[in-house]
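Could you have a look at this structure, given as structure tokens, before my questions?
One protein chain is absent from this view; the other protein chains keep their places.
The letters A and B name the chains in turn, as written, and every chain counts its residues from 1.
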Amino acid sequence: MSIAPTAPSAAVELPATRRDIAPLLLVPLLMLAMLPLVGNLATWLTLSVAGLAMGMMIFIMASGLTLVFGLMNVINFGHGAFIAVGAFSATLVLVPLRGWLEIDSLTVNLGVLALAIVVAMVVTGLLGWAFERLIIQPVYGQHLKQILVTMGGMIVAEQLIHVVWGAGTIAVPLPAALRGALLLGDAAIDKYRLVAVAVGLVVFVAMYLILSRTKIGLLVRAGVEHGEMVEALGYRIRRLFVLVFAAGASLAGLGGAMWGLYKETLTAAMGGEIMVMLFIVIIIGGLGSVGGCFIGALLIALVANYAGFLAPGVALVSSIVLMVSVLLWRPAGLYPTGRG
Amino acid sequence: MLAPDPAARQPLLRLAGVHTHIGQYHILQGVDLQVARGELAVLLGRNGAGKTTTLRTIMGLWRASSGSIHFDGHDITHLATPAIARAGIAYVPENMAVFSALTVRENLVLAARDGPPDAARVDWICGFFPALRTFWLRPAGTLSGGQKQMVAIARAMVEPRTLLLVDEPTKGLAPAIVQSLMAAFRELKTQGTTILLVEQNVQVVRALGDTASVMDDGRVVHAGPMAVLAGDAALQQRLLGLSVDIQP
Partner (left out) sequence: MLQQLLSGDLPRSRILTALLVAILLGLALAPFLTSGARPLNTAATICVYIVLVASYDLLLGYTGIVSFAHTMFYGIGAYGVGLALARADEPAWGVVMAGLGLALLLSLVLALVVGLIALRVQAIFYAMITLAVASSFVVLASQLSDFTGGEDGVTFSVPHVLSPACRLVEREVFGRQLDGRLLTYYIVFGGCLLLFLFLLRLVNSPFGRVLQAIRENPFRAEALGYRTMVYRIWANVLAALTASLAGALMALWLRYVGPKTSLGFEVMTDILLIVVIGGMGTMYGAVVGATLFILAQNYLRDWMAHGAAALDGVPVLAAALHPDRWMLWLGMLFILSIYWFPVGIVGRLRLRAWLAARSLH
């Protein structure tokens, strides 16, 4: 689906446009600024990796939420359902193949993990498709009803998780090859966190490439701005909506599965618990902006980790303080898309 | 000139008794309009007469509450907008609706449904609008109003379309750009594209239009050859409150 570059003959060379790089600097600046405050390089490294790992997972979970709002102007207060369902669906692979997870082989473990993630993404993708058709479609354009209906959807989904998987929590121990930490000098870096960072980067790069290089990405970016014109150009934007919604749900499922493993326990309420943080992230990033969501997620997680170390009582408040600070600088978020 | 084909004498676009309600407002109150194949039809009228609403209703962006719209022999009254576009109609709205975050190139790529834009065709378009060449890889949001209008028209030209609906393209544009637009329309006409143009610019209207329809209060109150309207100052005064035949 990629678009072959066409340029008219004798295209004139112009100086490159000024790109908005200020937000891109926030994460590295924050990390550098924290180094002297933390003092110890090893501790800083551990904290930073922990923050980046958590941030990546939050980004994966939040990306669907912001994209759906930007494109469809739909606010999904039930997004947490996909996170929880994704995590629980992963157990459909992780529990039966428990034995394989105990084998201390990286390839075997990653293989099982990959399979679990695929299952999680497929299940949540289908759930997302159904959710969009049954619950969201009747309330396009009515924000109040959307908020209520999607909350209802999450309540029902949470209960259904209880029905299918039982009322308690499920423990999901990490695969054997991913337990423990790598030692980098004095710093202990959890192996699983590295995997999380890697997956997050892959997802981000993939989303970036799809959005900027493919026709579908083009449609999404255009649709975020002016859905009506996209229809007037001959594209059935409703189909795009469903696709993006299902993809967003799938990503949430991926994020949920990874996060479940990170916490090593699953509860049906895990999706609902993290909704507040996701909302803060997408508000910081700018509703509809994937890049902003990425930066926002990393910032939130890093700040929470550093604050947890430097001033423990401050952690959740730190997210709100961060949100307020960003909004004071850029009232519509880091990369406003003009929507909301 | 070839002898006119009897089948071709059917109007390409025919609106019959079209009513459109927006909320509680009854905007179109029985519009009858015909556009013949290959002609450039001009739609005139005071502000608020319903010209934009007519174009939007044809395009399916607003639902006609009654009446019928036929295009190329097909009834498109109740089709969805994407289907109407795919039937061969291109729409250039009054606010241009250029995608600001996308580059000029990406805007055209999106408009080219059948695959990547043909390089020769793109060159042809840039012949009329050299600025597109210059700003090819720039986000369309950084362009001036006139340049955005070029992008909007270019989108409608990037692939051959049967009918173009254009809403006040020259509003607020410099004369040089207006000339480019007129040249583009003329060229499109020779290629056989039909154009329904909403315009208030007297120059464009007089020079290009084959037929003129005048709207007032949601109805078409006059329709006929442009020459007739252009030659009758009293008629112009009565219908539009202005004169089409102003000496430049």
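The criterion applied here is as follows: a contact is a pair of C-beta atoms (placed from the backbone, for glycine too) under 8 Å apart; a residue touches a chain by one contact, two chains touch by 3 or more.
Source: prediction; values computed, not measured.
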Missing chain touches which shown chains? A
Which of A:F59, A:F88 or A:F279 sits in contact with the chain that's absent? A:F279
Looking at A:G39, A:P96, A:G152 or A:P173, which makes contact with the chain not pictured? A:G152
Contacts of subunit A with the missing chain: which residues? 75, 77, 135, 138-139, 143-145, 147-149, 151-153, 155-156, 158-160, 162-164, 166-167, 272, 275-276, 279-280, 283, 313, 316-317, 319-320, 323, 340
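Keep this in mind: only the chains that are shown with their structure count from here on.
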For subunit A versus subunit B, what separation do you get between their C-alpha means, in angstrom? 43
As the complex stands, subunit A meets subunit B at residues 3-12, 14, 17, 215, 218-219, 221-222, 224-226, 228-237, 337
Residue set of subunit B touching subunit A in the complex reads 59, 61, 80-82, 85-86, 91, 93, 97, 99-102, 105-106, 109-111, 113, 116-117, 119, 122-123, 126, 132-139, 142, 155
